[in-house]
Structure formats: structure tokens, C-alpha cells
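The next block holds one structure in the form of C-alpha cells; read it before the comments.
Here the complex is missing one protein chain, while the rest keep their positions.
Letters A and B mark the chains as written, and numbering starts fresh at 1 in each.
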């Protein structure tokens, strides 16, 4: 505030500019020190720090996916904080009843608005720093796949600036202090209704400030195909348009309209060009979905060949650990194995889980693995696919239930991998209703074990001496004709009895 | 005395922001209600929660009293005026809630409305309102000039934002199908009672 009180006697433009910059500095520091800003920063980092401290954090992030997914939380927390702090800063003179005093000062309202708009740069910079900290820390993890997308990262601070500028504009439209919180809630609500919260392939989502991922699981980097650069131009244009409106509303002179026209042009350029469809991208996605072998690199560890899309190499050794743990418990020599990463990169009807029947198997012999790892579900699902292969000697069919003793044995084998795999098994067991379903969001090779069989397998996990029993009776346990009750009888766990009426998984 | 205070307090309370926030809450609910797509009960519950927070943000302003400096030294018990404002908040919020639920139920497609667990959601909303009013009381008491909403309203948003980010084990906002729904709402009820006790202490201990 003091900055405005030290004007030079002659009000030349240069003096005004200096006064505006001085005021912007004061306001910028105030916004940074605002409790709302500080708490928002804490809230933004809190879930991640908590996951890190509690040991539930995913240590295998896909960096380009993280660059995109983080935008939603950043918009809600940091964006809304910027909206409220900027709005309250703009309303402060009115609230403290000094606006009458300010009106006779050297710096006209439009210039004070200019200073407030410039001060929005602090929450913007803060957002960039917080995002840098979060993504930087993820990138340092040895299991990080892919790479951070700079343009997508830049969208976040620009969106925060957009919210901040909106806060200033609102203050210039109405002096009510309730408007900013209500608008913040309104935008939050719209974010949840609209295709912002989850994944979406709707084209119109590009007009929203942040662009959500198209698929609910990560794609390889070269298939990602986000118009981030053009979208950034669009959002920057949007920021400029709102800023011009705020300035115009504060009585800025005609020059601001020139800037307004320019800003609108920038916004429209970005808005329109981002809708262009890239044919080569469509083709590449089709190739990766239908014949991934042609675009993958492979690495062999002992007798297992791992084929991955570019960028996912850091996961191979961890996959290998799980595969080995499962293999060690099964007394079969399953010959050389191939593990192939699969991804569903073509548009499909369901946005949650694609139907595996829709996709032609390009490499039926390979054990499939998705583009997620480290979330416990992916581990358990991969262990299940490996177990299925070891038990049956066949690739997992996907979609069909694993019945009888084979199902129970599969659950037990998955449990042998320990660590995150067992955690995933527990999570899946808790979430399934009438079957233990192994699937991750990629939707490849889902395997379902009916509850009766799954419970027998889970019960065996806690029984001492189980490994020897399984070894001894392997042939019978792995036979397709052995039922779950027989499994229970052989290994000495309570039988679950007949399946409840109306059980969903047909055997 | 209490009765004599009702008309001036109702006039003096800042109902403008509250009514605006209430209307905004209804609009929040009306938009998805107007859409013809089926919205799942969890999303509808989320909308109801967000709208409740919206109304609660407005309720904070009811506690603003710019005449505080002038009425600092009066024999009337301070809790009376505060209690009237709180009662006004609960009364208007109850009316708001009735309309809000009607909007949601009328707008819900495919019988989703039947899957909503409105009693539990009402406890959540009442708790958020009570916390909002409590923040308003604290703001009023701390603010020299009696206008505490400018700090209390963002505090409420930050608080609710923090609650929504709680880890799974401690989560307060759960889906309607969540097995923990009943347990979580026992906790909400405890929070509601705590907030109400806080309101009583906050209103009753004014000098």
C-alpha cells in the first residue's frame, strides 16, 4: 500500500509504470504470504507427502502421465487459492474503506488493476515451483518411466494465472466478498461434472483450461499426442482476454482494446488449431495396439524376454522379480517365456475397461502386461497372468473365469510373490464382490477367480507347510477337472461349499 | 428481550451473500439435473456436498456485525444476538436443503435418486454449516470491527479442501456404496455435535 503513497508530483506514464510495479511487488508478496496460498500449497503437496511417508506411494510413476494428471488437483487447489487471494487483494481497499482515498491518488484504478494482475504472477510462479518439486522428485525415482512434458507442466501455472486474473476481474465486477468463494466452488463443481476429473476422448474438452488424459491409463510417450503447445497458446490468450476485461472495467483507455483484440486473436488461434487431427498419430496408435512387437524393444533376462514400449525399460527388473517369485513356487519348467507390454491406444466404447474380446491377439504366446506398475493392482494382475501361464501352460485368455482348483492355486501362487503383489491381492479381494478379479485399468488379460476358489487359495496362504503340499499334489491341483472343494480337501483348508445363488462368474 | 432483538438482528445480518450463495448452490445442482445423461449416485452426492459448502460459505457472512464497536458495552448478553444469527443460518439452510434435495431428486435419471443416502449427506451438510457458522463466530470475535467473514470464508474452503484430501483410512467423504458409510457418518455425527458445542462455547463466552 505504501507504494501508492509515494508518487512523484508529476504524473507521467513512466512514473505510473514505476508506481504500478512497486504496487505489484507489494501485492505479490502479500499474496504469497496469504494463509490461503500457504495452506493451498500444503494441501497440494500433502497427499503426495503422506503417500511417501506412509509408504503407499507409487514408486513407478509414468512421468508424462503424471505431468497431465497433476493438472486437475493443481487447478482445484492452487487455482482456486489464486482466485480467492487475488479477489480479496483487489477488494481490500474497499473493505478497509480506503478506496475513496485511493481514487484521488496519482495511480488511476486501471493501473492499480494492472498491478494486481501482475501480482498474480506470484501464485503462478509458486504453482510452477510446487509442480517442479513434485515432478522433479518423481523423476528422481529409479522406477520412473517416460519423461516430464514441459508444455503440459506449463499449462498448470498458466491456469493458476487464469484463476487469479478471474479473481481480479470478479472484484472489478462486484465488490461482494462472497462471490469469489462461490465462483471457486462453482468451477470446482463444473470440473467434476465436466470431462475434467477423469479421462475423456471428447473433443470439446480442449476448450476447458486443463486437458485431461484421453485414456484412464498411461500411453507410451510417442502415442500421447497432446496438443499441449497449442492449448497453452489458447489458455495464455484466455488469461490475456480476462486481464483486458479487468483493465477495461477499471476504465483503461482505448489502447487496452487493441490489446484485447490481440489477446482474442491469440486465444482463437490456440483454440482452433488445437482441434487438428494428426493422422500419423492415429496410425501409430493403431499399430501399437494391434501389433506392438513392431514398435517395441526387447531385453532378455535369463530365459525370459521382456518387450516394452520406449521409456518403460526401468520397470523390467521389477517385473522380473515378481515373475521369478511366482515361478519359484511352481514346480514346473515352463520353458522360455515372453512378457509383452500391451496398451489399448485406439478409441473404444468403454472409457473404464476395454473389452479384451475387441482386440485381436497379436502375440498369443506372450504374457501381457500393461502400462501401469507400482499401484499394487498391476503387480497382482501380472502375477496372476504369470501364474495362469505356469498352471495351464497356455497364455491367459482374458475375460474367462479361472474355475475350481486352478483358481485357488492361481490365487495362492500370486500370494507367493509377497510385497506389493500380496498387498494388491488383498486390495483386489476387498474390492471384488462375488469374485476375485485381477485387472488393472489397462484392461488386458483380466482374470476372475470365483469367491469359493479364491477363498480356498487365500486360506492356504496362511497355512504353514503349504509350499511342500502344493509341490506334492501339483499335477492334481493344476488339473482343469479338480474342483475347489477337492483343492480344499487336498491342502487341508476349510471348503467354501457351493457357490451362492446368482453368482456372477459362470464356471 | 430475545424476541425484541429478532427483527433488528434479521435485518442487520448479512443475508445478501448468504442468499446469493444459496442460489449459486441451487444452480450448481440444477445444471447436472438439467442434463439428460444419467449421473451416478456418487457424483450426485458430490454435487450435493459442493452445493452445501457453497451455501455454508454464504452462511459465514451472517455472523458479520459491523456495529460491533458501537455495541461493545451493552448489558444485553452477547450470546443472544449471536444465537439469533446462528438460528437464522440453520433455519434458512434447512429450507435451502429441502429445495436442494428436491432439485437433485427431480433431476436424477434412471432411479438414481433412490440410491442416494440423503440422511447421511444431510448430516455432512449440517456439519459443514455448523463449522461455517463456528468460523463466522470466531471471525466475528477476533475481528476488531466485527467483520470476520473475509478470513472465515476462505478458511472454510481450505478446511473442506483439506478434509476431502484425507487419506482413505481417515476419509470423511465416501461414496454411497462404500461399506464404511455408516461408520464414517458416526464420525460426522460426532463432528456435528462437536461443532455445535463449539458454537455454544463460541457464542456463550463473549464478554
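One rule holds for everything that comes next: contacts are C-beta pairs under 8 Å (C-beta built on N, C-alpha and C of every residue); 3 or more make two chains touch, one makes a residue touch a chain.
Definition applied: contacts and distances are computed from a predicted model.
Note on the omitted subunit: UniProt lists it as "ABC transporter ATP-binding protein", one of the names in "ABC transporter ATP-binding protein", "Monovalent cation/H(+) antiporter subunit G", "TldD protein" or "Thiamine pyrophosphate-dependent enzyme". Note that the absent chain touches B when the full complex is taken as a whole. Residue-wise, the contact with the chain that is not shown comes from B:12, picked out of B:12, B:122 or B:174.
The hidden chain makes contact, of the residues B:35, B:72, B:142 or B:201, with B:72. On the side of subunit B, the interface with the absent chain consists of residues 1, 4-5, 8, 11-12, 66-76, 81, 145-146, 207, using the contact rule stated above.
Simple rule for what comes next: only the chains that are shown with their structure count from here on.
The distance from the centre of subunit A to the centre of subunit B, each centre being the mean of the chain's C-alpha atoms, comes to 31 Å. On subunit B, the positions that touch subunit A within their shared complex are 16-18, 20-21, 24, 27-28, 31-32, 35, 39, 43, 46-47, 50-51, 53-54, 57-58, 61, 147, 149-151, 153-158, 161-162, 165, 167. Residues 35-36, 39-40, 43, 46-47, 50-51, 54, 76-77, 80-81, 84, 88, 95, 176-179, 181-182, 184-186, 188-190, 192-193 of subunit A touch subunit B in their complex.
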